[in-house]
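Of the protein chains in this complex, one is absent; all others appear in place.
To keep things simple, chains are lettered A, B and C as they appear, and every chain counts its residues starting from 1.
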Amino acid sequence: MRRVALGGTLAIVAGVAVLVAAGSRTEAAAPQQATAPATPVAVPWPDEGTLKGPKQPIYFRHDVHATQYQIQCQYCHYSVAVASEPGIPSMQTCMGCHLVIGGSDTTSKVEIKKLRDAWNAKQPVEWVRVHYLARHAHFPHQRHVAKLGPNACATCHGEVQRMPQVFQANNIRNMGWCISCHLEHGVSRDCTVCHY
Amino acid sequence: MAGGYVPGVLGSFAHIDAAIATITALRAKGHRDLTIYYSHPNHELEEAAGHGVSPVRRVTLLAGMTGTCAAFGMQIWMNRDWPLVVGGKPPIAVPSMVVIGFELTVLVAALSTLAAVVIFSLLFRAKGRVVYHERFSDDRIGVFVPATGAQAREYQALMQANGAVEVQHVEG
Amino acid sequence: MATSIVDLPTGHTPYPPITQTHADVTRDVVGTLSPPGKGYLALLAAAVACFVIGAATFLFMVFKGLGYAGYQPPIFWSVFITTFVFWVGIGHAGTLISAILYLFRSPWRTAVYRSTEAMTVFAVMTAGLFPIIHIGRQWIFYWLLPYPNARYLWPNFKSPLMWDVFAIGTYLTVSSCFLIFGLVPDVAAIRDKVTGWRKWLYTRLAFGWQGTDNQWRHYSRAYLYLAALCAPLVLSVHSVVSWDFASSLIPGWHGTIFAPYFVAGAIYSGIGMVLTLLIPLRKALKIEHMITEYHFDNMAKLTLLTGTILFYAYGMEYFVAWYSGNTFEQTTFWRRAFGPEWWGGWTMIVCNAFVSQLLWFRKIRTNLTALFVISIFINLGMWFERWVIIQSLSNDFIPYAWDSMNPTWVDWFIFLGSCGWFSMWFLLFAKNFPIVAIQEIKEFIPMPRKSGAAHGGHH
Partner (left out) sequence: MSESPQQPMNRRRFLTVVGASGAGAAVLSGCSTEKVQKLVPYLVQSEDQIPGLATYYASTCTECAASCGVHVRTREGRAIKLEGNPDNPISRGRLCARGQAGLQGLYNPDRVRTPMRKEGGAWKAITWDEAIKLLAERFGAAGAGLRIVAGQARGTLTGLMNRVAQAQGGALVRWEAFDRDAERAANQRTFGRGDLATYEFGEARYILSVGADFLETWGSPLEQARGFAQSHGFRDGAMARHVYVGPRMNLTAMNADEWLAPRPGTEVAFVLGVAHAVVARRGGDPRLQAAVATFTPGAVAQATGLAAADIERVAGEFAAAAPSLAVAGGIGAQYPNAVELCAAVNLLNLAAGNIGTTVRFGADPDAREGYAAIRRLQEEMAGGAVTAVLFHEANPVYALPASARFGEALAKVPFKVSTALVLDETAAQCDLLIPNHHALERWDDAAPRAGTFALMQPVMQPVFTTMHTGDVLLKVAQAIGGASAAAASAPSFEALVRATWQQLAAAQKAGDFEAFWRAALQRGGHYAAAPVQPVSLASAQVDATPAALGDGEFVFTAYPTSMLHDGRGTNRPWLVENADPVTKVTWHHWVEVSPATAKRLDVREGEIVRLASAAGTLEGPVYVFPGIRDDVVAVPLGWGHTEYGRYAAGRGANALDLLAAPAGPALPYVTTVGVTKVRNAFRALAKTEGNPRQLGRHIAEAMPLEHAAAGYTIKQSWEKLGNPEHEVNTEAELQAIEGFEEAFAAARELGNYAGEQPMWGLAVDLAKCTGCSACVTACYAENNIPVVGEEEVLRGREMTWIRIERYWEGGTDGQPVEGRVVPMMCQHCDAAPCEPVCPVYAAYHTPDGLNGQVYNRCVGTRYCANNCPYKVRYFNWKAYNWQAFPEPLDLQLNPDVTVRARGVMEKCTFCVQRIREAQHRAKLEGRPLRDGEFTVACAQACPSDALVFGDMHDPESRVRSLKQSPRGYHVLELLNVRPAVTYLAKVNHRPAPAAAAGHGAEESH
């Protein structure tokens, strides 16, 4: 009889234990790295929609620009170190190179032509936005770059320089993603640091 | 009577003293495996059946204590996990935990008590299927004693002697 | 087989004679489950209709915004919380009668406790809806539960509202367990009487109950402990609800008297609702001989007691306001009595404090018509008590922000819906489950003996 009572109690204790243990960081997703091809040429060319991430009006290849031609992120995303917004390159910036660079092969020629046409038509290209937070979360890029260094982009964006087409490598819209990193670096996770 | 029942004798009584007399007699013969049916709690019958106090009470107590600990544990741990100051109170403010402590105590205790009843009722009942009669939930008292052969016939006689309204001999 | 008067333990009021056999009891109670008549169906239809109206209104509000209800800052709570407290209060009589009176071995509870307990559960079910109805973003109400989430956030256990979540949750769970637990042997009894689909249904609901000595042994113990656990719950739940108000600093809310005052009020309103329901019910179900004047007399006494406590509490509130010399309290109570909303305050005082005093007279206590009318007043009065308490918000610390309450159709339709929801469940219960506890009534009827000597083995 005692044994039975004990058994019953143990069952309950177990239940409670689960409840408490449940609090432990089950969802603290570790930053998964972008699984992008190692070399730029290894991808379908042009994109037949087989790639991850939204299809862009122009098949702009971060891997070609950032890896093959070694262009720094901040060359185009010029305000990332000074402002909360990273900024996207003006058409002028694109044309700065592509006035002269017309593309190596037919497909790239096609894509670059799209750009030039847009420029001549004075119609900016409407890129599909890949990374964005809810409006109630404020993410000051400059502070993060200042703390983690200029090559910190990959921490959240994944290895964009290896992506033929940009996709969301990490679930940055999950608050847990931010918090786990803030805990890691021992920086404040006070609510009004981001939410106001 | 379909098979599969525990063989024995089932007596159905309209009078409580008759039932009790039978039970006492059978217990005197060393039977601890009687099954007694009655439609509502009745102390005389409970005494006659001669059980000790139900172990449910221990479960209730332990479960209650567990509930209290769980409640305080949960609150303290969660308050430490992400400490936020409200109204200038310290994150871990014990007085504010009392209410939830109490509520969880009751909740866990109550639910475990129910669970215990189910478990025990299953644990300590006679092995096998014991024959039952619908009037036991109405106004009859049933006494079943597992027995076979001669013994069964003897008990049959005993019950009739004690004034059973109806006696039924169940073969295996 | 006729038996004479039961001999009760000394010190108890004599129990009216039951000239019935166990078989009669079973038969009568099963009789209440006979197929419903037109009247019943009409009532049920009405209840469902009200509920549908309320539900529709609620959906409208969810999509269009709380603003369509009559909120008027600084009154940030209004009819919804009023009604919430109203129903929680009603959900007290049941457990009081079934648990506390059980522990006190008060004999008159047996006939009425099943129905009151059912009422309790349904009232709490109704009340439980309102915290969800009244919040601004109903679709994330579950954020109030301490569940592990992607944000690593936990709720604030210092908030009285969290206490509420746990108190109401526990109360609902435990009281429904208590109800179901008590039902099991009765359901078994019915199972053995009926046929067809009901047989099938009640067989499942009886959980294999046979009433063996072993089952009874654990059952009666467990029932005792459940009762013991429920007893403090009755007192705690409404205390916690009262702390939703008392732990704030609004003048008119911030009072130490609140917990006892609320509990008394809750029981008062609970019994009030019991009377409102039982008086017609016993006629409809033809169980007058089981629920007799004797029971109503006792319930009326309980009403008188709690009503008098309320009387005292009201007086004390005003006294403290005056005696404290606190200008905020004084202004609030002054306006409660003579302000623009004086009528609310007076309705509450008349219906609760004064009307209940009529019950000093036995004539009134045993006159069911009178009791019924009084019970209506009680329900009204207790709803207004909560209304008046909420109204303390309308004139708190900053005079510049003062405003008055002003409900709209949304408030009223949702209130109506809650009544429909409650009645719906109660009606369904009354027709499908024994509204009187068979096994406990039987306890009062001594088993027949060969010797014939009526030797009741009770207590």
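Some points to look at:
Simple rule for what comes next: a residue touches a chain if its C-beta (ideal position, glycine included) is under 8 Å from a C-beta of that chain, and two chains touch if they have at least 3 such contacts.
A quick note: this is a predicted structure, and the numbers were derived from the prediction, not measured.
In terms of the touch definition stated at the top, the absent chain reaches A, B, C within the entire complex. Only one residue from C:Ala42, C:Leu59, C:Leu103 or C:Ala401 touches the chain missing from this view: C:Ala401.
Which of C:Thr203, C:Ser248, C:Thr366 or C:Asn379 touches the hidden chain is settled by the complete complex: it is C:Ser248. Where chain A meets the missing chain, the touching residues are 54, 78-79, 82-93, 119, 122-129, 132, 134-138, 140-143, 146, 188-193, 195-196.
Residues 64-68, 70-74, 76-77, 131, 134-138, 140-141, 143-144, 153, 155-156, 158-162, 165, 244, 247-250, 325, 327-328, 330-331, 334-335, 338-339, 393, 395-403, 406 of chain C touch the missing chain (whole complex, contact as defined above). Where chain B meets the omitted chain, the residues involved are 80, 82-91, 96.
To be clear about the criterion, only the chains that are shown with their structure count from here on.
The pair with more inter-chain C-beta contacts, choosing from B-C and A-C, is B-C.
Centre-to-centre spacing of chain B and chain C amounts to 30 Å, using the average Cα coordinate of each chain.
Multi-chain contact residues of chain B, defined as those touching 2 or more other chains: 74, 78, 81-82, 116, 120.
Touching two or more other chains at once are residues 23 of chain A. Within the complex formed with chain A, the chain C residues making contact are 147-152, 154.
Contact residues of chain B toward chain C in the complex are 14-18, 34-46, 49, 51, 53-54, 56-57, 60, 64, 74-75, 78-79, 81-82, 84, 86-87, 89, 93, 96-97, 99-100, 102-104, 106-107, 109-111, 113-114, 116-118, 120-121, 124-126, 130, 132, 134-139, 141, 163. Contact residues on chain C toward chain B in their complex (touch as defined above): 21-23, 26, 146, 152-158, 162-163, 166-167, 169-170, 173-174, 177-178, 181, 185, 188-189, 191-193, 207, 210-222, 225-226, 229-230, 232-233, 236, 240, 243, 438-440, 442-443, 447-451, 457-459.
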